[in-house]
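Notes follow the structure.
Missing here: one protein chain of the complex. Every other protein chain is in place.
Letters A and B mark the chains in the order given here, with residues in each chain numbered from 1 onward.
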Amino acid sequence: AVLCISGGLPKPTNITFLSINMRNILQWSPPEGLQGTEVTYTVQYFIYGQKKWLNKSECRNISRTCCDLSVETSDYEHQYYAKVKAIWETNCSKWAETGRFYPFLETQIGPPGIALTTDERSISIVLTAPEKWKRNPEDSSLSMQQIYSNLKYNVSVYNTQSNRTWSQYVTNHTLVLSWLEPDTLYCVHVESFVPGPPRLARPSEKLCVRTLKDQTSAVKV
Amino acid sequence: GLRRCLISMDIHHIEETFQEIKKTIQAKDTFQNVTILSTPETLHSIKPLDVCCMTKNLLAFYVDKVFKDHQELNPQILRKISSIANSFLYMKKALQRCQEQRQCHCRDEATNATRIIHDNYDQLEVRSAAIKSLGELDVFLAWIDKNHQGPSA
Partner (left out) sequence: DGVAILPAPQNLSVHSTNMKHLLMWSPVVVPGEIIHYFVEYQGEYESLYMSHIWIPSSWGSPTEDPECDITDDITATVPYNLRVRASLGSQTSAWSTLQHPFNRNTTILTPPVMEVTKDGFHLVIKLEDLGPQFEFLVAYWRREPGAKEHVKVVRSRGIPVHLETMEPGVPYCVRVRTLVKAIGRHSPFSQAECVKVQGETLPL
């Protein structure tokens, strides 16, 4: 490693982990006053309870302000620290360090996949559980439900005609809304929810679908 | 047995309470290379049969040792620690009653794991050990929550 004068630069700021479905990205902001200059950064990480800081070779002397540490922090039941320093010419900053990062409690649970199909008076909603981040696309998938057995979905349904919204928590992956109004636009969004300490949530996109026109005339009894 | 023994308990409220002071408490723990609860031979190796006893032992560890050894001056943090300490006292007494009714059986596995935790604690200076144990409350609470729900992944 090239020697530099430590403390010659201010530290990077706002260093945090952004974690969604166990994809753990370290991100930070450039040191005060050095935005736009050709500063580079070097990252190290630490497994709580282990002995020493470890290098992340792909994040040595990088110019971007983020570093994917998903592989290094993939054991979600451990806790971690990470730190980054700024380097510019012969000067470098002291390390800026994260707090203790605990993926199991802090990762955001992404929304499920949603598929809507409709007929005149019903909408069927099929949910696909969010997947844990995986290193390679061909690796076998692990659903977040397998990590959080109490994962539920908060399904919100908005009737654009009556301007009414109602919601319901479901645990299984199919839900049929029946006896709806024909030829009416309904909008649905779904949020994954794990009971426990407060956790940032990522609601799904809002999906809207119109029930079909009533093909038959109503039968009077 | 944990579910049956800890019926009226709101673990999520305790987790929320700890979450409010976690960053402050953990920042005071400067020994990142040492852990008290998270060694492989302790919490992560406990079998379902030993969960109830281990929970009772660790509640006693916190109530009888950690909270007493930690001296907190900040009133905001003191309130949160008091809330957790009193909740743990309530849970500890509930599990003690359960043990008396033979529904919270203790085997050597739980006793050995508990002793390792006490040994880890005693190897540190008492204030450092207390602040580190407080900082690891999220691990203990997540473990209780997971085991209180019943069998999972």
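The working rule: a contact is a pair of C-beta atoms (placed from the backbone, for glycine too) under 8 Å apart; a residue touches a chain by one contact, two chains touch by 3 or more.
Worth saying up front: this structure is predicted, and the values here are computed from it rather than measured.
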Exercise. Decide which residue listed in B:24, B:39 or B:87 touches the omitted chain of the complex.
Key: B:87
Quiz item: Of the residues listed, B:47, B:68 or B:127, which one is in contact with the missing chain?
Solution: B:68
Quiz prompt | Interface with the unshown chain - residue positions in chain A | solution = 120-121, 157, 159, 162, 164-169, 177-181, 214, 216, 218-221
Quiz item: What is the set of chain B residues that contact the non-displayed chain in the whole complex?
Solution: 7-10, 12-13, 16-17, 63-64, 67-68, 75, 78-79, 82-83, 85-90
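Throughout what follows, only the chains that are shown with their structure count from here on.
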Quiz item: Any idea how many Å lie between the Cα centroids of chain A and chain B?
Solution: 29
Quiz item: For chain A, which residues are in contact with chain B within the complex?
Solution: 46, 48-52, 77-79, 81, 99-100, 102, 104-105, 146-150, 195-198
Quiz item: Considering the complex alone, what residue numbers of chain B touch chain A?
Solution: 12, 15-16, 18-19, 23, 26-27, 32-35, 38-39, 44, 135, 138-139, 141-142, 145, 149-153
